[in-house]
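Missing here: one protein chain of the complex. Every other protein chain is in place.
Showing chain A:
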Amino acid sequence: MRGAPWICRPCLIRALRPLSRRHARFQSNAAANPESISPALLSRAHALAAEHSQLAQKLANGFDARAAKKLGEISAVANALKEWEKANESLTELRTLIRDPSTDDELRSLASDDVASSAEQLDQAAQALTTSLVPKHPFASLPCLIEIRPGAGGSEAAIFAGDLLRMYQAYCSRIGLRTALLKYENADGLPESDSPLSEAVLEIESEGAYGTFRCEAGVHRVQRVPATETKGRTHTSAASVLVLPSFPSEGSGEMEDFDNPESDYYIDPKEVRTDIMRARGAGGQHVNTTDSAVRLTHLPTNTVVSIQDSRSQPKNREKAWQLLRSRIAQARREKREEEMVAMRRSVVGVAKMGRGDKVRTYNWGQQRVTDHRSGLTVHDLTDVMGGGHTLEKVMESVRTWLIERDIEAVIAGDEINGDK
């Protein structure tokens, strides 16, 4: 509890200190201005706090598992609101005191001296309150799958797709994230690292990877002179990056919701057709085929995944299930999000993070990388492509941007609900 009533002990001690020069600045700048947190967010917080005290009452009268769970979820908001209110109150009182002509000089200087730290406290409380209100992405704590495919631009796009894959691999190995290449297909079927890529699926097994890499989804554009270009012309091509939360495979026991038909990642095995590349003809001892490909088709959505990476058929099947589950869950979530976006139509700037949007440009000629969402431009292209610290900086800027969008969305959602 860091809430500071305005006439606290440190203030009294400081009463003897000379008057602060910064007095004027803080008065105009960092007073308890209501804009430091949006009214919409604030009213949402109030509503939740009210619910919180109701639930607390209910629990006092007897145990109710659902109420207890809900209480746990919103107690962070209630606490943050309390802190914020305290800070807000103390700053307001300080300001009133300073403005009041009847305040004697000594007390006024004492109050002004305290404005700075109180304003800072309010700022922190506002930030904490905001974060407590923004819903954490439900899959943020999961590992993830990054799917990379070349877009427009022929073989140059395929080469760039390979560059992106290596960029993420280097990044992960630098910061110590475990990765596994689930699928790697070259335009020519060779694992040569510099040959063009037709599809790659990189799994980042570490927890929380989805939260880290969610910002990478979208179309990445490259502008450079391809190696094959004889006239030295710059080409523009693109690769698409899809980021999916990855659900642990069956039997690992981490997800108790695995068999829960309500959850996003539930798939009814009866709705999946399994095609195994069977030996032609008799099979068994008659042939010694090396075909280990497995293809799964989710019939209701006609989603098809096929994996032939490993010589082991069950391994291919496991990977295929993992990929299918992730794709279906993502599709379901996107659909829900689209419905939400439609609901919040009035809001500008809620960008969908999906397949379609051009999110970043890598320009070789100018050695720069610009992210179109956060607006950040960096110049150390080599470090970005090498998965270095500069890439981290770009990703961080997008994550911050995403949080801001989330806040807007929450506010917008509340405004819509408030209208009803």
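The working rule: a residue touches a chain if its C-beta (ideal position, glycine included) is under 8 Å from a C-beta of that chain, and two chains touch if they have at least 3 such contacts; residues count from 1.
The rule we apply is simple: contacts and distances are computed from a predicted model.
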item	value
From "S-adenosyl-L-methionine-dependent methyltransferase", "Vacuolar fusion protein MON1", "Ubiquitin-like-conjugating enzyme ATG10" or "Ribonuclease P protein subunit p29", the hidden chain's UniProt protein name	"S-adenosyl-L-methionine-dependent methyltransferase"
Residue in contact with the excluded chain [from A:R99, A:H286 or A:K335]	A:H286
Hidden partner chain, touching residue among A:A68, A:I276, A:L299 or A:I403	A:I276
For chain A, residues in touch with the removed chain	188-191, 251-254, 270, 274, 276, 278-279, 281-293, 308, 310-315
